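Heads up, one of the protein chains got dropped from this complex, but the rest are sitting where they should.
What follows is subunit A.
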Amino acid sequence: MRTAARFAVGLRLEDVAVARGGRTILADVSLTLAPRETLLVKGRNGAGKTTLLRAIAGLLPVERGRIALTNAGSEAQDRRGHAIYAGHADALKPALTVRENLAFWAKLHRAPIARIEEALAALDLASLADQPAARLSAGQKRRAGLTRLVLSGKPLWLLDEPAAAIDADSLARLTGLVKAHCDKGGAAIIATHDRISLPSARAVIVGPEATA
């Protein structure tokens, strides 16, 4: 399933406009993302970073313009099948253990069971796997939420403020994970303030400052 052709994916946005609740949040956003590339999306609070990521993930309809996958072979039309969004909300059920939460996501993503342990190890959660999610700290919850990226096996990662609440070590681990993902042919878009440093990443600004 995870052949190189399917895994190498890029993205092109052409004059995209997205509205939420009848109000246009984003207008005329154009950008390209090549396979193996990481894009940092910056902008003030409320500039539309989350809206952009949700639109790319297919969770929000695009009002105008076009979002297209590139370099993804013939089955590239379904964007949803290639992108995974890890948002502010960690999607954890407090009453379930960390491993149970991951197992649920793995089933939804049709991921092999082995990938659960892989994801736990990737975000240093193996020792917490049998704790109820309710007992995790904010940073641990965020890390558990980010395991969705690894579990999904999707080539295009969309991270929304992943640095919030996590410590420097975990942040280094996360950036390492994103880098390894991109080296394998994947791509990532990270909405963030300036805490994340990825030398290879390109930055774009959305919102009012973008045109200034």
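FYI, contacts are C-beta pairs under 8 Å (C-beta built on N, C-alpha and C of every residue); 3 or more make two chains touch, one makes a residue touch a chain; residues count from 1.
Methods note: contacts and distances are computed from a predicted model.
The listed choices are "Fumarate reductase subunit C", "Heme exporter protein B", "ABC transporter permease" or "ATP-binding cassette domain-containing protein"; the UniProt protein name belonging to the chain that is not shown reads "Heme exporter protein B". Touch with the chain omitted from the figure is made, among A:11, A:26, A:39 or A:57, by A:57. Residue in contact with the omitted chain (choice from A:84, A:98 or A:188): A:84.
In the complete assembly, the contact with the undisplayed chain comes from A:92, out of A:92, A:116 or A:150.
Interface residues of subunit A with the unshown chain, by the touch rule above, are 19-21, 57-61, 80, 83-85, 87-93, 95-96, 100, 104-105, 107-110, 145, 148.
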